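Here it is: the structure, laid out below.
What follows is subunit A.
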Amino acid sequence: MTSKLKIIAAAALAAVFVQPVAADNVKVGIITTLSGPNASLGQQMDQAIKLYNKLHARDIAPHTVEIVLRDDTGPAPDVARRIAQELITRDRVNILGGVVFTPNAHAIAPLATEAKMPLVIMNAGTSVTTTLSPYFARVSFTLWQSSFPMGQWAHQAGIRSVFTAVTDYGPGHDAEAAFTKAFTEAGGKIAGSVRMPLANPDFVPFIQRAKDANPEAVFTFVPAGRQATAFMKAFGERGMREANIRLIGPGDIVTDEELPNMGDVPLGVVTMHHYSSVHDSPTNREFQAAWKKEYGPNAVPGFMAVGAWDGMAAIYHVIKQQNGKLDGDRTMALLKGWKHESPRGPIMIDPDTRDIVQNEYIRRVEKLGNALANIEIGTIPQVKDPWKVFNPPK
Partner candidate 1 sequence: MTVALETRGLCKNFGALAVARSIDFRLETGARHALIGPNGAGKTTLVNLITGRIAPSSGQVFIAGDDVTRLAEAQRVKRGLARTFQITTLFKGLSVLENVTMAVGERENTTANMWRAAGSRRAIVEEAYGLLERLGIAADAMRRVAELPYGRQRLAEIAMALALRPRVLLLDEPAAGVPSTESAVILDVVGALPDDIAVLIIEHDMELVFRFARRITVLVEGAILTEGTPAEIAADSRVREVYLGKSHGADHG
Partner candidate 2 sequence: MVPTMAELLRLEKVSSGYGETVVLENIDLKLAESGTLAIIGRNGVGKTTLLATIMGHTRLHGGAIRFGGLDLAGRPGHERAVAGIGYVPQEREIFASLTVEENLTVAARPGPWTAERVYELFPRLAQRRRNRGNQLSGGEQQMLSIGRALTVNPKLLLMDEPLEGLAPVIVEQLLAAMERLRETGGFSIVLVEQHTRIALAFAQRTVVLDRGRVVFDGPSGELAGDPERLAKLIGVAGQPGQLHPAAEG
Partner candidate 3 sequence: MPSALIGILFDGIAYAMILYIISVGLSVTMGLMGFANLAHGAFAMAGGYLLVTLMAALGLPFLASLPIVFVVVALGSIVFERLLYVRLYRAGELDQVLFTIGLIFMAIAATTFIYGPLPQAVRLPAYLMGQVDLGFRSFPTYRSFLIVIGAVLILALWLGLERTRLGAQVRAAVDNRRMAESLGINVGRLFTTTFALGSGLAGLGGALGADILAPTPSYPLEHIVYFLIVVSVGGLGSIRGPFVAALLLGVMDTAGKYYVPDFGAFFIYVAMMGLLLWRPHGLFGRA
């Protein structure tokens, strides 16, 4: 017998005797934003999901995963809801994932509950979201998770007066509330605050307003992607650095994939976030290498990609555990308490809240070689969503 034949024979034996299971095809419905002004966010998600499948398909053999990708066009809950409905009732998917925007997740909640259809939230970061359906689990982040410790850190770092500028929608409100609570409880003063409309072409007037309030720092949250870049530009142009006003906030304003677009303005910006593409760990180096191999040397995966990546890891986990036959309640039980070594560090799904528990990193934007990077300068380990701590379920 040649060695080749031996292998085939062994495989045949294994197939017949050792693993007498039928191969199941698990349908995963992905709802994300692939068109409109926010298409870049969905693209990162989509790329991460595709890459994960490519690299990990054998982990769940003989089962296969089929991705049904649908575009919700942006913050459009009615579209998201209809797509979810279609995915559940027509495409008969076994599990849902994705969702960039909070309102979209909220619109899906009643459906998920009724259909007992788990949704692995890969981005939408408003704290209240996971309380809306017992079939929601989140692998991304909450704004409270980053902004609350940011408030504490700011005071420790000697900042006493802060102007807050956030986008006027759920996550922005969360960021503002979390930061303000932590910062004022520590003894800091809010010099002024402004909420900026979600659809907005020009940040300059808001920043001018912040400048005129003459704070020591501006705390800001705007949606990651183009708005963050535009904000950063305006911040640099206004001469905020020259006026000795620092910029702090959750990591959305300096996402890794956007940093190359921002020029030198973000240098020195300090943010609190759960992922930096230069996070120093073997898992992350592996992840980054795989990404660049797949999408080119200049491609940078950011937190959106990592959220989707870990979301797929969670989905693979429940597929493996259930041997390809997914049940909504069982899936949720498996997700609760799931632990994983993510590119961002160790993560866990809180069994009580189904929300993520993860490290938060204090990062400063610095030059790394020729490019800018979020360099970690401190770690707050295993942060639970503070909002859920302050608002325990009744």
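In picking the candidates, the idea was that all candidates are chains of the complex that A comes from, given by their letters.
Keep in mind that, in the parts below, a contact is a pair of C-beta atoms (placed from the backbone, for glycine too) under 8 Å apart; a residue touches a chain by one contact, two chains touch by 3 or more; residues count from 1.
Because the structure is predicted, anything quoted here is derived from the model rather than measured.
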Subunit A in this complex: which of 1, 2 or 3 touches it?
3
Sites on subunit A touched by candidate 3 in the complex:
34-37, 39-40, 42-43, 168, 194-197, 199-202, 204-206, 208-209, 212, 225-226, 229-230, 233, 236-239, 242, 257, 261-263
